[in-house]
Each structure stands twice: as structure tokens, then as C-alpha cells.
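For this depiction, one protein chain was excluded, whereas all remaining protein chains were kept in their positions.
Let's turn to chain A:
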């Protein structure tokens, strides 16, 4: 090999960086957990974790914060994938938290914000010291400011003005009892990188990411699939449309996009040319205010 051949592609570089981060957490923090929603980012996270410790098993459990408002395809996928990898699945259940009065149902019926206390409660219950999340800095302007190792105090709060500087690839994972670190190994990945990696690695995804026919209705310019928890109002007409999902979240808040992309090649082509961000196209929860994500993260949202 000559010097000019010692090159990595951008996907290889990102993969190496993420594996370095995942190994660092396991080496330094006693009880990590991986937050797994069944979405594409957390699925890529699982693959990276698998690679980081091969041929050993992934040395931490995965946890799903389940709002009870999920797409069935995604739950099925979650259970299948966890069984294949032989990792432990913990479900932190929002319906169960509603029953015991930890949280109460918001008037609009959406459960995005009440996920946070349920997540914090589960982190405390299992005494997790680090939680991996699949968040990317390209998703939102508040996330663009997020560290890879994001320190959270004993209330799970993020303080954007009080973050630990991150230098070279040296991460500071020191915490006191009760505090934790949220870790974002995909920080430097973009939506397109994720899709290109899914293709390169031949990673299976829930079917709702691919174009399919679905009964939908239009609410505020976004197409919501008809679901037990997402019903049209009287003035909202239901029609059948060819759609796919760009993100997988709570079914009451996550919209589909019109798309004919039913293969990875077509999805990559679509993502490369789209003029609307992933969250802008699909997430009702980011529309509350100019700093919706920052505010939720301050409360402990990942």
C-alpha cells in the first residue's frame, strides 16, 4: 500500500469514530444502556455496538421507552432484532406510568413530552450511568450544540451553557452517583449517511420506511396515517396514498411523506435530493416553538 491508499471513505470514518465512542463508554462507565426505539438510527446503533465487541456479545441491555402509541410493524421488528442479538430488552412503559400516576395524559393526547419522566424514572430504577441515543446533530439546531458525551445532572437535565468541552477523541465520562451521561455516537452522521450505511451493511428495517399504500389524512399540511391513536377529526378526509415514513416515532405525532421509494436505492436518491429536513417533514412535536427541542432536552429528553 502506498501512503495515498491509506484512506477511509466517509462511512468508514464515521463507523470507526462511533465504535471508538461505544467502546469508551463500556470501558469507563459501569452500567450503560442503549435506548432503542426500533427506528433506523437506533438500529444502526445496534449494528455498531455489535461490531464494537465482536466476537463477544453486546455487553449492555437495550431499553425502549414505549409510549403505547407505536406502529405495530416497529414493535414486531424490535422484538425480532433483540432476539437475534441475544440482548436483554427493557421496556419502560408510558401506559404503565400513567396507571401508577407518575405522569398524566396531556389534553391533546400526545405522549412525546411525558416520555421524559418515564425515561428518567427507568434510568434511576436500573441505576444506569450512561444511555446511548441515536440522535444526530443534523436533526435540529439545538442538537447541533450537543456533545458526544452529554452530561446530565441528577434530574436528567441538559444545560447547554454548562457543557464539558470535548477535545480530540478524548471523552470525559466521570460522574457522581445519580448523574448520568447521554452518549450520541451518531452525532456526526447525517440522514443520508444513515441510509447509505443501511445499504452498505444490508441492515433490515421496519417495513414502514419503504413506500406502501396507507390510509391517511391531512392535518396542517402533514399526512398522518390512520391509527388507533391518531384519528381524523370530522373535517379531515381520509384517503389512500403511497407514502413512507422518514422517522419512526409516536404514531400520534409522526407524519408520513408522499413517496414512491420502495427500495434503498430509491430512498437514498430521495433523501439526497429532498429540500425538507427529516424532522420538519414528519414531526409535529417540533412545531410547538422555535426552541422546542432545546426545551425538551433541558428537561431530560434525549
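The rule is simple: a residue touches a chain if its C-beta (ideal position, glycine included) is under 8 Å from a C-beta of that chain, and two chains touch if they have at least 3 such contacts; residues count from 1.
Following the convention adopted for this analysis, contacts and distances are computed from a predicted model.
**Q** Report the protein name recorded by UniProt for the chain absent from the figure; options are "Flagellar basal-body rod protein FlgC", "Metalloprotease PmbA", "Cellobiose transport system permease protein" or "Sulfate adenylyltransferase subunit 1".
**A** Of the names offered in "Flagellar basal-body rod protein FlgC", "Metalloprotease PmbA", "Cellobiose transport system permease protein" or "Sulfate adenylyltransferase subunit 1", the absent chain's UniProt record gives "Sulfate adenylyltransferase subunit 1".
**Q** Based on the whole complex, identify which of A:11, A:75, A:203 or A:229 touches the chain you can't see.
**A** A:11
**Q** Of the listed residues A:75, A:103, A:192 or A:229, which contacts the missing chain in the full complex?
**A** Hidden-chain contact among the options goes to A:192.
**Q** Suppose we count only contacts with the excluded chain; which residues of chain A make the list?
**A** Considering the whole complex, chain A reaches the absent chain at 1, 3-4, 6-17, 19-20, 23-24, 26-27, 50-57, 137-138, 140-142, 144-145, 160-161, 163-170, 172, 174-176, 187-188, 190, 192-193, 196-197, 199-200, 268, 272, 274-277, 280-281, 290-291, 294.
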